[in-house]
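Below is one structure. I have some questions about it.
Apart from one protein chain that is not included, each protein chain of the complex appears where it belongs.
The block that comes next holds chain A.
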């Protein structure tokens, strides 16, 4: 067991004029997830603590939070990974805080929906599967992993500066279709992203790549989209 201090951002719009922090001292296992710590607080210290969570193993994208200043999934971050006894948990930046760790995800999903994040191919469907080579499938594999947790977009200084920027998560999801050899709407998506609030807001700061709990090479993907816009070529 290990003694830690857990400092949590608190804001309840029904009772608080402004946010504050609550601090809890606890004994935990080094292998406990930060999410486990929050569950303990909610279960035994303060039932009003509010946060989203579901799968608890890093695949649903519910529990993205700022942990010691960096965006992470609370369910995929172990106490021992943080290398300190002081753990501070806060909501993601750049989106409105609704209560404690819960932020308003609507703007995030609106950006996502704006890039045509769906398969387009109006040719008649073949009787069986469309064929795709292993190499063509591999071309967009990395960006299929996105779980839309928001960790990337809300760690991006360009997004903080202007929330109209479509943001890395939306570009990742556009990339997933732009480079899918079966899809026919790459040109339209590239046009959407060739906008003043599109890919050129990216200043290659790499916060998104560091934040991604799925280890997607986001800055690289954005670079590939930029290149495709510049050259009109998907190679």
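The rule we apply is simple: contacts are C-beta pairs under 8 Å (C-beta built on N, C-alpha and C of every residue); 3 or more make two chains touch, one makes a residue touch a chain; residues count from 1.
Here is the rule we use: contacts and distances are computed from a predicted model.
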Legend entry - Listed names "succinate dehydrogenase", "Peptide/nickel transport system permease protein", "Tryptophan synthase beta chain" or "Cell division topological specificity factor", matching UniProt entry of the absent chain: "succinate dehydrogenase"
Legend entry - Contact partner of the left-out chain, one of A:5, A:23 or A:48: A:48
Inset, instruction - Check the options A:27, A:125 or A:235 and report the residue that touches the missing chain. - result: A:125
Inset, instruction - Just the residue numbers, please: which parts of chain A touch the chain that's not shown? - result: 12-15, 31, 42-44, 46-48, 50-62, 76, 78, 98-100, 102, 105, 109, 113, 117-121, 125, 127-134, 137, 140-141, 144-145, 147-148, 176-177, 180, 182-183, 215
